[in-house]
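Following: one structure in structure tokens, then a few remarks.
Here the complex is missing one protein chain, while the rest keep their positions.
And now, chain A:
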Amino acid sequence: MSSKENCRNELRTAIRQLSDRCLHPAAKWAAEQLVGIEQDPAKFTPANTRFQRGSSSIRRRFRTNEIASATPLTPIAGVSYVSTPVMEEDEAVDNDFYLLGKTYFDCREYRRAAHALRDQTAKKSVFLRNYALFLAGEKRKEEESIELTGLGNSESTNCELVTIEIELSTLRKNGTIDPFGLYLYGIVLKEKGNQNLARMVLVESVNCYPWNWSAWSELQALCSTPEILSSLSLSNHWMKDFFLASAYQELKMHNESLAKYEYLQGTFSFSNYVQAQIAQVQYSLREFEQVEVIFEELLRNDPYRVEDMDMYSNVLYAKECFSALSYLAHRVFMTDKYRPESCCIIANYYSLKGQHEKAVTYFKRALKLNKNYLTAWTLMGHEYVEMKNTPAAVDAYRRAVDINPRDYRAWYGLGQAYEVMGMPFYALHYFKKSVFLQANDARLWIAMAQCYETDQLQMLEEAIKCYKRAASCGDKEAIALQQLAKLHRELGRFEEAAFYYKKDLERMEAEEREAQNMVEALSFLAEHCREMKRYEEAEVYCARLMDYGGPEKETAKNILRGIRGDTSLPSMDVDHFRP
């Protein structure tokens, strides 16, 4: 059983071990989680709570489904965690060459580091040598890709991969490889395209040494389907929960992911990481309000954070918060302007201002920094659509889709672009793709329905099916019901039309919206009821219609007169209905 204290101890050791191996990102992550663990009130000292925010008002507002911080870290449904013994280092005193190599490494002189460690046999040194070699290769690869080509062109490869693979696979065969070596081996295999073996090796690595978050992230990137995820044989360590949460999120299993993160918050209640991830999930669930609140708090506590801030900027964009977005852009710009996220945020700001050319420039810069930056490709597509440069938009969306075929926004963008160009039938394919990936998004269904409805296609039956789906997905803009009513009326199915008009009416009443639609619905219903000889109902609708001035009022009067005629009641002065 792990308690908070256990976690803390494990993490402390891990941070040291990871730093010794220069696995800095993993060490950083572990350290973040370490301070993210809630302090026992007994040991409460001001120094320890510097990064903690017990007093936050937001916390109180949003922790409704409280997994009380008092609960110890017990696994869900009684799963017991395996206790992985903290790894012992081979040698108490570090070798001199190791120390030299590490300093070189820390100064980013990778080749020099590898050279200094060339004859070392201790596991730590061997790993560091290979890792240095790998990074040297990566560095060269990036330089080459800039030297050789422009944006989005041919891929250069890390030329050290073969050497590293040979050494590590030998070590693995001999059984003398350590979990860090396995992690590196996994990356190399992944780079070389051997996904199955890479997965296996990475699973071995995390089962032996679960505190290396980088290994988990690599593994997560290799789990492209839920089936693969469930086929992994992972031992139960609390780190596995972090992994699963992130994997669920990537596989769009948002609710499962949210549950995991909220569970983790029980222990790591002050972890920025967990918070940011929750924001990410909420963003996918389109809960923008919550996302905004979380980010406000995050920025208060961690003002120089750039990670995930692009998402925040998207939220601000959606809410059209000009000044907040510009403030954010300024902040990240001052922190680190050469981060893809920073460029993306700035681009978002320009886009919101309607300066699409400038936005495109910054998106391009973001893509230069990371050409697999999915969001930037998609958003750049949107910009091109705004600039009426549809071919360029198509190209940008297509790149996004080729990077991640599960990006429904880009598929949707492709559909829209082709629809704009007057090719609705061609566009349908793309809408179908996007709808397939995000089946409960009313906007997508409506877009598809509108595509079916175009003059060129006039496939109204299909349009009706789509609108029905949209209505059942909770269409916020209330387009679906109205269109359903209209289409049914056009097709002469008055009963159905009446049904949908009534529903739409109820909705408008509930939301207290008054619109032209209201008039349309009322006049149709009045007319329809009269024809069906449901005079009383018709009169009610007419009465409501009388509230509107102008031609509607006249229509209402006409209908009422008609009703009088039909029922041959003694003629009554319709003007009595005047309010």
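Following the convention adopted for this analysis, a contact is a pair of C-beta atoms (placed from the backbone, for glycine too) under 8 Å apart; a residue touches a chain by one contact, two chains touch by 3 or more; residues count from 1.
The rule is simple: contacts and distances are computed from a predicted model.
When the unshown chain is looked up in UniProt, the name that turns up among "WD40 repeat-like protein", "Translation initiation factor eIF2B subunit alpha", "Anaphase-promoting complex subunit 5" or "Guanine nucleotide binding protein (G protein), beta 5a" is "Anaphase-promoting complex subunit 5". In the complete complex, the residue from A:I294, A:L414 or A:L505 that touches the missing chain is A:L414. Here the missing chain is touched by one residue of A:F425, A:F494 or A:Y548, and it is A:F425.
Screening A:E147, A:E320 or A:E357 for touch with the missing chain picks out A:E147.
The chain omitted from view is touched by exactly one of A:Q39, A:S169 or A:S284, namely A:S169.
One of A:T103, A:Q456 or A:S472 touches the chain omitted from the figure, and that residue is A:Q456. The set of chain A residues touching the chain not shown comprises 143-144, 147-150, 152-155, 157, 159, 161-162, 165-166, 169-170, 189, 192, 194, 196-197, 200, 391-392, 394-395, 397-398, 402, 414, 421-426, 429, 456-457.
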